[in-house]
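Omission of a single protein chain aside, the complex is shown with its protein chains in their original locations.
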Amino acid sequence: MLRTVRHIITKEFKQIFRNKTMVGLIFGMPVIQLLIFSYTANFEVKEINIFIENRDNSPASVEFIHKIEASNYFTLTNVATYNDGLKLMEQNNVDVILSIPQNFGKNINLGKPTNIAVVTDAINGLKAGIIQNYLQNVVLRFSKEKITSKVKLEKMPGIEINNHNWYNPTLDYKVFMVPGILVMLITMTSLFLSAMNIVREKEIGTIEQLNVTPIRKWEFILGKLMPFVLLGIAEFTLGLLIAFFWFRTPIEGSIVMLYLFTIVYLILVLGIGTFISTVTETQQQAMFIAWFFSVIFILMSGLFTPIESMPVWAQRIADFNPIKYYIDVIRLVMLKGSTFVNVSKQFTIIVIYAVVLNVLAILNYRKTSG
Amino acid sequence: MRTFLAFIKKEFKHIFRDKRTLLILFGMPIIQVLLFGFAITTEIKDGKMAILDLAKNRMSQQYISKITSSGYFILKENLKNYSEIEKSFKRGSIKIALVIPEKFAENLGNTNSSVVQVIADASDPNMATMLTSYLSGITNSFAIEKRLVPEVPIKIESKMLYNPENKSVFMFVPGVMTIILMLVSAMMTSITVAREKEIGTMEILLVSPLKPAIIIIGKVLPYLVLSLINAFTILMLGFLVFGMPMEGSRILLFLEILLFIVTSLSLGILISTIAQSQQTAMMMSLMGLMLPTILLSGFIFPIESMPRILQILSNVIPAKWFIIIIKSIMLKGVGIRVVWKETLILAGTSLLFILMTIKKFKIRME
Partner (left out) sequence: MNKVIEVENLTRTFGHFKAVDNISFNVEKGEIFGFLGANGAGKTTAIKMLTGILEPTSGKGKVAGFDIITERNKLKYKIGYMSQKFSLYEDLTLKENIGFYGGIYGLRKREIAERTKKMIARLQLGDIENTLIAEIPLGWKQKIAFSVATLHHPDIVFLDEPTSGVDPITRRQFWDLIYQAADEGITVFVTTHYMDEAEYCDRISMMVRGKIAAMGTLDELLHKHAAKDMDEVFLKLARQ
């Protein structure tokens, strides 16, 4: 009965490509978004505006300020007083205020402890944490130098850390985000298109005609799914080309495996979309439900924020999130060259999801009413 | 006036008839705020770690227990040799690996130092840098504790202003509010107007004695009310559940929210004059509005870190200005004297959208 399926597929393709605006949106939007948003998604903190109140003015304090400037993270703001600094912080023009106490230089030379005060705008907690870190590093380096020069050692004794950044030595955030955003775009397009598809036939009334034809449920759903699987693969390919040639994202693992996972994942997403499509009456409803779930799925997928940092109960919920596994796999395979054995657990889960969701969709699509 | 009221009544009925959409419109903000508040955080903790301890001496054990008790790391695997490191990374089961050398911290006396290797999975650069720096902080204080190094004489006395407990929800509440207001105002209006165009009822309205401006106001008024209810819900949640402060003037906050809703509504109307079908209106608002609002507004990712061209581009995103205003008023307690510039930009944008709509409308009528 594959001939029947083929006829549905042909029809769907004709309908999709007839609407030129939609074709533009389906292919153009994701490409533009991948190009733009890969640059925006970046937690790196640069150009921190710092105001330093120097109440000491000793050679040591000046040297310390130079060290901060030389770290390249900070831009000095010149104002007169501490209160001016606070005002600038209110207006978002200063991120951090550092105050060097009197006797700073004297204490350093005597080897006495000395405190410096740091006030950070902490509304963005992540940024505040990173600023703290940067400053801490500068202080550490500065004090180590002071100690070694004082006790005339060539090297500081202690525990040294020799750190390596594997898989992305330049710490380029785009390497991490490009595969993630690609996943997000494919998910959203496939989900929305499939969610609106059957509903559309309900809205215009053609579904009644189809119900009295000998099409079987699974033939109908399969015929509806296939075009979107193919569209999804085309989109994935396009995205992969952009990732590789434009962003120079590495593709360490097997491309065959990337496609294998993508196909199974697309079937999974389309199953969700089709399911939504069978429980709604209008395209608007379908769109909203699809939107609602995709927002939650994407936020809880580890795409932008780490899953490990979520509370345990939320992590358990995230275990049910199919996008999580797919993002995981795509990043593992693309960036680390993981093999099938490495990701077989994720594969099993995606396959189970795909089967369950599509069976649900088929069962829930009633050719017979009542 | 009576015709106007009748018209608005009809609009409200349309909205309240569709219970499912309504449920999503009201449920969405609540779930998103709760999710962001309780579950999602940009903070890095519980980093999954593997340790290869080649020393196996007292020092190394104390070092490991110092690391695991810090709260930043979870010890996932005790490795036996180097080759296992890569395997664990490829399975994705760890984010960072620590190799403690043989004779760790023995004979440190003079110029000798022990070198520990830290290997981070830098495919997530943020995670890698944060974990590495946590680890170096822990290592440093361990060395000081064990008197392996002289104490650092300079101490930082830190004060976190406006958000002393460093809650990410303070960042997210304004962000979620912005997105929801954008969704309800811009997306919903553009879709309803496109729908009326599709089924042809727009023409009937246009030939009725109602003035076009009145029709538009009648269409957007219900969504203005919906948006205000949503904004109120989100603020109350932030306030009651997450202890968001409300430092600044409430009246000013209300006016600014109203201003942003007007901006979004005028944008929605503008879209609907361009889009011919519901589907196109949906795709335009969804793809063209939602993602830029999330990603280019500084809601999750700092604008300062973006390439210059995107920083410039972000200036045309109304959400960016609104988020600045909300944070300044609520968390910093500043008044209009500080946020007048942003307010002016939003007002100007709304005016521009409205003028463009009127122009588009006129062309169609001629």
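Quick notes on this one:
To keep things simple, chains are lettered A and B as they appear, and every chain counts its residues starting from 1.
The criterion applied here is as follows: a residue touches a chain if its C-beta (ideal position, glycine included) is under 8 Å from a C-beta of that chain, and two chains touch if they have at least 3 such contacts.
Because the structure is predicted, anything quoted here is derived from the model rather than measured.
Although one chain is omitted from the display, it touches the following shown chains in the full assembly: A. Between the chain not shown and the residues A:Ile50, A:Leu193, A:Ile215 or A:Val229, the one that touches is A:Ile215.
The chain not shown here is touched by just one of A:Lys14, A:Lys46, A:His66 or A:Arg316, and that residue is A:Lys14. Even with one chain removed from view, subunit A keeps its contact list with that chain: residues 3-4, 6-8, 10-11, 14-15, 18-19, 204-206, 208-216, 367-370.
The rule we apply is simple: only the chains that are shown with their structure count from here on.
Across the complex, subunit A meets subunit B through its residues 21-22, 25, 29, 33, 36-37, 39-47, 89-92, 107-108, 111-130, 132-133, 135-137, 139-140, 142-144, 146-147, 151, 153-169, 171-173, 175-176, 192, 196, 280, 282-285, 287-289, 291-292, 295-296, 299-300, 304-306, 308-311, 314, 317, 328, 331-332, 335-339, 342-343.
Only residues 18, 20-21, 24-25, 27-28, 31-32, 35-36, 38-48, 74, 87, 89-92, 95, 105, 108-130, 132-133, 135-137, 139-140, 142-143, 148-164, 166-168, 170-171, 191, 195, 278-280, 282-284, 286-288, 291, 295-296, 300-302, 304-307, 310, 324, 327-328, 331-332, 334, 338 of subunit B touch subunit A when the two sit together in their complex.
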